[in-house]
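Here the complex is missing one protein chain, while the rest keep their positions.
By letter and in written order, the chains are A and B; residue numbering begins at 1 in each of them.
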Amino acid sequence: MSNESIYLPRPATIKNITKFTESESLFELVMDDNRPLNHQPGQFVEVSIMGIGEAPISVSSSPTKKKSFEICVRAVGNVTRAMHRLKIGDKVGIRGPFGKGFDTEFLKGKDILFIAGGLGIAPLRSLINYVLDHRADYGRAIILYGCKAPHELLFREEVISWRKRKDIECHLTVDKVPEGEHWDHNVGVVTTLIPKIDFNPSTTYAVVCGPPIMYRFVIRTLKERGLAEDHIILSLERRMKCGVGKCGHCQINGIYVCQDGPVFNYSEIKDLPEAL
Amino acid sequence: MKPKVAFFDFASCEGCQLQVLNLEESIIELIEIVDVVSFREAMKEHSDDYDIAFVEGSIARPMDEERLKKIRSKAKILVALGACACTGGINALRNQYSIEMVKKGVYGDADIENNPYFDVFHTKAVDEVVEVDYYVYGCPVDKDELTKVITSLALGKRPEIPNYPVCVECKKEGNVCVFEEGKFCLGPVTRAGCGARCPSNNNACEGCRGLVDNPNINSELEVLQKYGLTLEDALERFKMFCYREMSK
Partner (left out) sequence: MKLIKKDEFLNFVDSLIKIDPRRVIGVKSKGNKFIFDTLNSANELRLDYDVTILPPKKYFLPPTETLLKYDLTDKFSVEAVNEVTPLIIIGVHPYDLIALQQMDIVFRDTYQDHNYIRKREESILIGVNIQNVSPYSFAGSMGTATTEEGFDLMLTDLGDEYAIEIGSEKGEAILNKYAKIADADGDTINKVHDIKGKIASKFKKQLNFPPEELPKLLEENYDNELWEKNAQKCLSCGSCNLVCPTCYCFDVQDIVELNLRRGKRVRTWDGCLLEDFAKVATGENFREDRAARYRHRFMRKGKYLYDRFGFIACVGCGRCASACLPDIADPCKVFNALKEG
């Protein structure tokens, strides 16, 4: 074991595929050796398609689900597009889980404000489901989820089920509603939801994940609502090639996203000029 | 389903298509993974039903433009093959002269007026006429890179063509920089992918693969001057393969 290559992926088989949109699908995977992934919410795996390449993808399911795990992939480049050509029963390679996830122990007893933009829901969903599976251990759970347009909403059925639950609050928004689409919820970027909800800044931790441009606005609005800097937790994305702290691609100034992140406390990174 | 592939040539030396044939033993493997439906250099048959069109050569006549547009309308993926197709290549050199001078220089006093075969205009790269999906740079193209492009397309993958300069491959080879030997190299602004073919053989890079996306031309000109060229000579260096970029 100790001499095993850190670059060798282990095989996993696709058990199920749920198509969300034209370019986003959820893949349920089972490790061929049946070892559970043992990930923390917020960690990622390196997904290999042999012949094409490898890409870092967040684990989207809660570790409480042991027999399989899920990843939500958006087709943008070589690996992610090839992923969408695979069928149930096909195999991919998995390395990891890697990185530092959300500190589920630390968050116990706290109120959690989840803020997701677009695909940012993928890593957050792992934590959301973890919290739901251990509901009594955590305080309030408030989800703010924004997409560009109604048809881009991911995990639609699950989101609807969240909205039905009494023990969580779930607010949705879209940037705009194109003609011909129907939408009953808020319209505007995800930041516009923040002033509309009520939370106690001293007991609340915000957990934020979304596209790079989203962070600055969300953080500013959260601070305006009185949230302390160290109550803001972020998951960041950078180019990655190795996932194990060697290739140098994921660096933000002196830190490595693949090792020290992808989950960071805002107070740790706010002074890094390259971070946000 | 094997993708159907067709090769077409325009104004060129056909050297790049020869590189395809030079794949030698591998050519058998090539036809295992793709169906070559048209290839004037190698076969008589021709079919208009293809997925991937490789286009060699630059576009010099209105009738070529028409033919190229037809090819584009049929191909799902169009690949520019070689420097002539990608940047105009050597052929674009004549763009610094007037059409009249070119005609006279090339065809002398022969009567070419009103003959569409000789209706030349300023040479165009393929992407000046139609949209190009991928580029295989080089004069001629590099066999390994060509293999990479073909396998990538067959696997449904965007070929990873370098956007870094020749110096990168030159350094990996451990070469003595030819500037130190009194030669003038365009490696620092030229797109890599040839394995630094010329500097590895002690020659300066002439820039046959065209420029990287964001070349620092001013700095390269300063370097050429620092090592002893006049600004004029330095600019002249670029003309061979980068005429189009330099005239912008």
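Note that in this section a contact is a pair of C-beta atoms (placed from the backbone, for glycine too) under 8 Å apart; a residue touches a chain by one contact, two chains touch by 3 or more.
What you are looking at is a predicted structure, and each value in this text was computed from that prediction instead of being measured.
**Q** Which of B:R40, B:R72 or B:K148 touches the chain that is not shown?
**A** Considering the complete complex, B:K148 is the one touching the chain left out.
**Q** List the residues of chain A that touch the chain left out of this view.
**A** Against the left-out chain, chain A lists 2-9, 11, 32, 48, 50-54, 76-77, 80, 90-91, 93, 212, 237-239, 241-242, 244-249, 251-254, 259, 273-274.
**Q** Tell me which stretches of chain B touch the chain missing from the display.
**A** Interface with the chain not displayed, on the chain B side: 23, 26, 29-30, 32-33, 147-148, 150-152, 154-155, 160, 163-165, 167-168, 171-177, 179-181, 187-189, 212-214, 216, 219-220, 222-223, 226.
By our rule, only the chains that are shown with their structure count from here on.
**Q** Centroid from C-alpha atoms only, then distance chain A to chain B, rounded to Å. What do you get?
**A** From the centre of chain A to the centre of chain B is 43 Å.
**Q** Chain B touches which residues of chain A in the complex?
**A** 51-53, 77-78, 81-82, 85
**Q** Okay, in this complex, where on chain B does chain A touch?
**A** Where chain B meets chain A, its residues are 155-158, 160.
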